[in-house]
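My questions all concern the structure below.
Only one protein chain is missing; all other protein chains are in place.
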Amino acid sequence: MTQATWRRWTDWPLAGLAVLFLVAYSWEVIGQLHGAAERVSETIEWVSWSAFAIDYVVSLVLAQPRWRWFYTHLIDLAIVALPVLRPLRLLRVAAAFTVLQRRTGTALRGRVIAYAIGAGLLLIYVSALAELNAEQARGHIKTIWQALWWSVVTITTTGYGDYTPVTATGKLIAVCVMFGGVALIGVVSATLASWIVERVVEDDEAETQVVTALELQELRDEIRALRLELERRSTDESG
Amino acid sequence: MTQATWRRWTDWPLAGLAVLFLVAYSWEVIGQLHGAAERVSETIEWVSWSAFAIDYVVSLVLAQPRWRWFYTHLIDLAIVALPVLRPLRLLRVAAAFTVLQRRTGTALRGRVIAYAIGAGLLLIYVSALAELNAEQARGHIKTIWQALWWSVVTITTTGYGDYTPVTATGKLIAVCVMFGGVALIGVVSATLASWIVERVVEDDEAETQVVTALELQELRDEIRALRLELERRSTDESG
Amino acid sequence: MTQATWRRWTDWPLAGLAVLFLVAYSWEVIGQLHGAAERVSETIEWVSWSAFAIDYVVSLVLAQPRWRWFYTHLIDLAIVALPVLRPLRLLRVAAAFTVLQRRTGTALRGRVIAYAIGAGLLLIYVSALAELNAEQARGHIKTIWQALWWSVVTITTTGYGDYTPVTATGKLIAVCVMFGGVALIGVVSATLASWIVERVVEDDEAETQVVTALELQELRDEIRALRLELERRSTDESG
Partner (left out) sequence: MTQATWRRWTDWPLAGLAVLFLVAYSWEVIGQLHGAAERVSETIEWVSWSAFAIDYVVSLVLAQPRWRWFYTHLIDLAIVALPVLRPLRLLRVAAAFTVLQRRTGTALRGRVIAYAIGAGLLLIYVSALAELNAEQARGHIKTIWQALWWSVVTITTTGYGDYTPVTATGKLIAVCVMFGGVALIGVVSATLASWIVERVVEDDEAETQVVTALELQELRDEIRALRLELERRSTDESG
């Protein structure tokens, strides 16, 4: 069995498990579960972890230049190792929807935008959950709404400072969100810049194209004149 | 009647209503109106809402591929649904003024800049109004000047934290302003980048053009020599 | 007399006056002058203002399409109207030093960088002065060092919030600094982007050039073969 076949069969079930994990994790953190409910949500988290771990091992075994796959898929290893990153799996499915677009330039940008929005929203929500989990015992962030507010204030690099993490875990998550924010500004700038540059270059190229085509036309006329000259002479000789 | 005809007749009256709405809304929020004055401003807001709603329904009915128009004009639906967004209508008129510009590259950038400045100023003013409306009862933002100051501090992602929203509505508006700020940085970067890239590329292209033209010239010379050779032979034979 | 002649004669004296103004203004604000010293610094400020005002009027009178000059030089009007902007005049001289650079792409970027660094440093220093002037009576900013620290924290959009303006004038200056900060990020991004894009495009163009040159070579070979064929036939006929 090739890796592609494995992918085709496992992509959607794993995306489903990622959603399930997200729901269970949200339920556990926001609801501050105890007793039976906590055990249910933890079971779901363990099942999803096992599925992701198995998928990683099988993918690694099936990968053809195995070390290359390992190096280029460190993010998949991180998804297995860090539960918080597991919902990132959903981005792979999100990418599938953008395949439908037509023109290459637009399609690339469309994919970048879709990824950025998807990754941004996931980062905001998941980091809010993880921050709430880390801070609600000893920090200032007590509800999911405060956590989401903190998350947006941080990812946009606004940084009011009305809510700041105080625990080590909370600060580590905040560092990821801040660099995510720098990346967000970068993606927005880059996508807009590429769009404007392309539009401007297209207009310029239209002009350049005409010039070259004209010059080639002159060349063609020259050659046609040459052929006519030959034909005229041919007729002269025959006549 | 086509949608274009409808547009031509309604664009300016609706822009006027948007201005009227902005004035009435500002008056109501800043003046903290009560009694008769409040009823007047609310009547204006209702009239403008009705006009926008009717325009949306008529535009949707007249649109040719109706679903496509619906998907590509979700912003118009939002303008009807969220009163705060209504002044955005003015951007459509602002765009009309930029049509006058000549060269395409410059014109596109000019339109992007005009939109960005227009949208930025509207966002700052309207979000300040909405924030004041949401916060003045229970928050720290009590006057329109404080609200405008907060709005600028937030949209530039400076985020001093001297004024921060405390109500849910206030925070929701702040989230929009923050992402507006990220977009603002993106637009400024992108417009400048496109301008510099274009200027640099133009200089480079001038050189590239010369090279290609020279090569084509060589080719043309070769062919001319060929034709002369033919003519010379023709003369020899005749002679 | 043309505007260019006037420029040539007045550029350096006015730049000197701008420096003098900056020194006098710094001295007045930082030293919190009173009595004779204050009158001296105010005299220097009035003299420099008169010189700038005269220069503006003469430039406007000498400008050929006068309205066009007026519209494209609103910044000069602002320099006369707002004393704080007067040192901006120095940027014009700074630009003169960058003319020495050779290649166009590099020269444009060099000029943009020189302008950005010059404008950035001037903005930081002048806004710190103006902020100190506005805030030292009733605000938290009491020394020039605090003002400079606040200025850098604001222009980089970091916004710690340890020093924030409380007066209306102070806030107005802060708004300019914040938007200056957004422009600064934009210029840095744009300059770097243009540099990377150009380097990458140059490498690509080298390849593209080779391909086209090869194709033209093939074409030339084809034509050369044609000429040889003609010559061979010519020899056959003669033989």
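Think of it as A, B and C in the order they're written, each chain with its own count starting at 1.
One rule holds for everything that comes next: contacts are C-beta pairs under 8 Å (C-beta built on N, C-alpha and C of every residue); 3 or more make two chains touch, one makes a residue touch a chain.
Predicted, not measured: the structure shown is a model, and the values here were computed from it.
Novice: For the full complex, which residue in A:I79, A:A134, A:A147 or A:V187 touches the chain that was left out?
Specialist: Missing-chain contact among the listed residues: A:V187.
Novice: Touching the left-out chain: which of C:W27, C:Y56, C:W69 or C:W149?
Specialist: C:W149
Novice: Tell me which stretches of chain B touch the chain missing from the display.
Specialist: 157-161, 189-190, 193, 197
Novice: Using the document's contact rule, name the residues of chain C that touch the chain not shown here.
Specialist: On the chain C side, contact with the omitted chain comes from 145, 149, 152-153, 156-162, 184-185, 188-193, 195-197, 199-201, 203-204, 208, 211-212, 215-216, 218-219, 222-223, 225-226, 229-230, 233, 237.
Novice: Residue by residue, what part of chain A touches the chain that was omitted?
Specialist: 104-105, 108-109, 112, 154, 157-161, 164, 168, 171, 175, 178-179, 181-183, 185-187, 189-191, 193-194, 197-198, 201-202, 205, 209, 212-213, 216, 219-220, 223-224, 226-227, 230-231, 234
By our rule, only the chains that are shown with their structure count from here on.
Novice: Degrees of rotation, nearest 5, to put the Cα trace of chain B on chain C?
Specialist: A turn of 90 degrees brings the C-alpha atoms of chain B onto chain C.
Novice: Rounded to a whole Å, what is the gap between the Cα centroids of chain A and chain C?
Specialist: A distance of 37 Å separates the two centres.
Novice: Taking each chain's centre as its mean C-alpha position, how far apart are chain B and chain C in Å?
Specialist: 26
Novice: Mind checking the centre-to-centre distance between chain A and chain B? Centres are C-alpha means, answer in whole Å.
Specialist: 26
Novice: Out of chain C, which residues touch more than one other chain, so two or more?
Specialist: 157-161, 189-190, 193, 197
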